[in-house]
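Complex shown without one protein chain; remaining protein chains in place.
For chain A:
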């Protein structure tokens, strides 16, 4: 007798070829969102800064102009918070300074003042976020404007007392924050300059 498993001798019928599944309709969400971001950023003084700031937040893909303005303020607020920490680190001596400035008491005092100013900027932008949440765009404008101005005091203080000792890190942070605030203000202005809001302006 034959050993091993019995083999099947049944013949195979031909299989019908499957039709490809129908393509689902493509909803152009991404292109529309990208277009809105570009259009919104076109109204700002710093287009590239605006696009990169908004693109970093995933919710910008589904946001309207109001949402984009809130994102812009949030980005500026986060930046100010980081700058406040950096300034505090410099003031506390936990971050390296230029050798010439390390032992200068005046520079230390200026850095402490700067830490305070960046803290004020952080607080102002936090207040701006609150105002945005309440759709009080006028007050948000005030607070973002304040957030942009506080760091300027830091620069002015160094310019007057120790022009050569202004830390490069603070200079870079100041410039970045200033641009982000400018972007936020420009986008907020789109909301306050709409035809509906013009009726209430005195």
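What we mean here is this: contacts are C-beta pairs under 8 Å (C-beta built on N, C-alpha and C of every residue); 3 or more make two chains touch, one makes a residue touch a chain; residues count from 1.
What we mean here is this: contacts and distances are computed from a predicted model.
Trainee: Leaving aside the chains you can see, what is the UniProt protein name of the one that's missing? Options: "WD40-repeat-containing domain protein", "Mediator of RNA polymerase II transcription subunit 19", "Small ribosomal subunit protein mS29" or "Ribosome assembly factor mrt4".
Mentor: Per the UniProt record, that chain is "Ribosome assembly factor mrt4".
Trainee: Decide which residue listed in A:33, A:55, A:78 or A:142 touches the omitted chain of the complex.
Mentor: In the complete complex, the chain left out is touched by residue A:142.
Trainee: Just to verify: which one of A:50, A:154, A:170 or A:185 makes contact with the chain not shown?
Mentor: Touching the chain that is not displayed is residue A:185.
Trainee: Tell me where the left-out chain touches chain A, residue by residue.
Mentor: Output for chain A: 120, 124, 127, 131, 134, 136, 138-139, 141-143, 145-146, 149-150, 152-153, 156, 185, 201-202.
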